[in-house]
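Before anything else, here's the structure in question.
A single protein chain has been omitted; all remaining protein chains appear in their positions.
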Amino acid sequence: MNLLLLILIPLLTAVAVFMMQNNNQVRWIAFFGSAIQLILSLGLYVVYTNARNHGDTAQMLFEQNMPLFKSWNINLHLGVDGISVAMIMLTAFVVVAGVLMSWKMEKMTKEFYFLLILLSMGAYGFFISLDLFVLFFFLEIAVIPKYLLIGVWGSGKKEYSANKLALMLMTGSALVLVGMFILYFGGGKSFDILQLAQTTIPTWTQHICFPLLFVGFGVFTALFPFHTWVPDGHSSAPTAGSMFLAGISMKLGGYGCLRVATYLLPEGAKEYANIILLLSAIAILYGAFATMMQKDLKYINAYSSISHCGFVLLGIGMLTKVAITGAIMQMVSHGLMTALFFAVIGIIYERTHTRQVNEMGGLLKVMPFTITLLFIVGLCSLGLPGLSGFVAEMTVFVGSWENPDTFHRIVTVAGCMSIVVTAVYILRAIGKTAMGPLKEEYNNLSDAAWHEKLATIILLVGIIAIGVAPFWLNDLVSPGAELIMQKIQMAK
Amino acid sequence: MEPGLYHLLFISAALFFIGVYGFLTRRNLIAMLMSIELILNSVNLNFIAFNKYVWADKLDGLFFTIFVIAIAAAEAAVAIAIIINLTKNFQSIDVEETEEMKY
Partner (left out) sequence: MPNATYMMLIVLLPLLSFLIMGLFGRTYLKNTAGIISTCLSFLSTCLAFYTAYGYFFEYGKINGVYQKLIPFNYLWLAFSEGLSINMGILLDPITAMMLVVVTLISLMVHIYSLGYLKGEERFPTYYAFLGLFTFSMLGLVVASNIFQIYIFWELVGVSSFLLIGYYYEKPSAVAACKKAFIVTRFADLGFLIGILVLSFYAGTLDFNTLIQRLTSPESNELKSALAASFLGISALTWGMILVFVGGAGKSAMFPLHIWLPDAMEGPTPVSALIHAATMVVAGVFLVARLFPIFAISAPDALEIVAYVGAISALFAAIIACTQTDIKRVLAFSTMSQIGFMMFALGVSKYGGEEGLGYTASMFHLFTHALFKALLFLGAGAVIHYVHSNNMKDMGGLRKQLPITHFTFLIACLAISGVPPFAGFFSKEEILLAAFQHNQTIYWMALITSGLTAFYMFRLYFSIFWNKSYHPHHEDEHGHHGEGGFVMMMPLVLLSVGACLAGFIPFGKFVSSDGTALVSEFHLQFSIAPVALGLTGIFTALFLYKTENDKPDKMASTLRALYQIAYHKFYIDEIYLFITQKILFNCIGKPAAWFDKNVVDGLVNATGNTTQVLSEKIKKIQSGKVQEYAVYFLVGVFGLAMVFIYMWK
């Protein structure tokens, strides 16, 4: 399978979207483009597992390598392993759902869809590139449209949020860039991930580089205390923007932390693991407690994202194979779940014109479909078995517990405690929104429209597919985690 | 006393500093333009002086001088065009009043 397709199709879609005459054409083109991409990513999964089952043990499959800039040794090096395939599938699911959720977007539709598709291209490119420079290029492509999405199509204090988000993410990118160059000069003048993994990078380089790269990518995935763009950014963004932001962008960071920082700099990872654990444990609990006090549905989900993304970093920081597998699963799970949550919030907001939980109540009566989804996604968020959140969190916990010392135990128990706090805030939000007496003014609300139903069902399928049958995802990502672990174990 | 390189350099330096002084103190754009011409001509003088006294067998200095003269002419044309436009907009050729391009 030619991985370039994954970048070309969004690119073509984006161009096609730009050439369309009216909004209807724009929507359908965007939808078809993203649907083809979804089919392609599912196909990629099939082809990938097939190749693996036939005994292809190469670290990366479907590799392509063409020089872009010889003198700097920059190559367009593409390739996927199980982790990337999982992330690509996540992206494809979220993109289709996001496109469908924006069906009624009337303001500058063409530009909106163009940016959405461009953003998705950045994400796909990020997940398949094996060259740090190209990776960084796609990372930036995935960030910049977000500034416009929030600044132009957002709501509330959108300019502030857009600025904040763009500046904080750019700061993260800058750190990544610096780290990347140090790595380049310290590791034999190569940006190639696979080559860098083979070379021995001096310890002091690792110790300098790791924090730069980890914090840089960590900003994307809401590493405490660099998480404050999350609540503002999510709450100001349009529905699809929030979905992309939480479902895809935050995962770029997690993937980068794992693939670039931890994998290439295992000694650095060992050196700073305890700090990561501490920060992620704080993020998990503190995010959860901060969520309890929020009154806006989007803020609730945004803060809970901080808490949930803490599990990703916790899993990485634990440095065991199971925990890292769990971290990846948590990325996929959280991406789907939080995208669905934002979609549901979007549906509710479009009808009630408020996101304050106190102003709602009893909506189950008038919008049974939407609110059932709210229940499901809430339960997923608090880790109900049968839905994806449970599988991921439990994998992280089991993996974390493999570290026998007291510090790791305490951190794990702190992480576990969040399942109670999560239950508190989720039930509080659901209870106030969905249950209780229905307010007079909401008597005539309509339930979700077809495109909203389709969008949410697509995401729901993903959540249930992981929750009911987690083995396929586990089989997909754990060899990748295994490789990363091997590298860590070999390091001093 | 035969005038030597040092004399010429002295004149050129004097011309240069007069030009700089004029450029910095004059508020009139035309006067500033003239100061720039002085600076350019001091450079020309330098070129010629070095050409004559140091590398008498070469013509590089002369060529450069011709180039500078040509450029100075072009520059004067552009500058005057700008000055005319400014006069239209501000009804003045005082630099103090044409400080639109700030922060």
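Residue numbering begins at 1 within each chain, and the chains themselves are lettered A and B in the order written.
Methods note: a contact is a pair of C-beta atoms (placed from the backbone, for glycine too) under 8 Å apart; a residue touches a chain by one contact, two chains touch by 3 or more.
Bear in mind the structure is a predicted one, so any value in this text is a computation, not a measurement.
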- Out of A:Val178, A:Leu427, A:Leu445 or A:Ala465, which is the one that touches the chain we can't see? A:Leu427
- Per the touch definition above, residue among A:Phe191, A:Tyr286, A:Phe342 or A:Tyr442 touching the missing chain: A:Tyr286
- Item | Which of A:Val322, A:Ala339, A:Val357 or A:Val411 contacts the chain that the document leaves out | A:Val322
- Note on the structure: Full-complex touch with the removed chain, picking from A:Ile7, A:Leu379 or A:Ala448, is A:Leu379
- Where chain A meets the chain that is not shown, the residues are 163-164, 167-168, 224-225, 227-229, 286, 289-290, 292-294, 303, 321-322, 325, 362, 364-365, 368, 379, 382-386, 390-391, 394-395, 397-399, 401-402, 404, 412-413, 416-417, 419-420, 423-424, 427-428, 431, 434-438, 469-471, 474
- Note on the structure: Absent-chain interface residues of chain B come out as 20, 23-25, 32, 95-96, 98-103
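Here, only the chains that are shown with their structure count from here on.
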- Separation of mean Cα positions, chain B and chain A [Å, integer]: 61
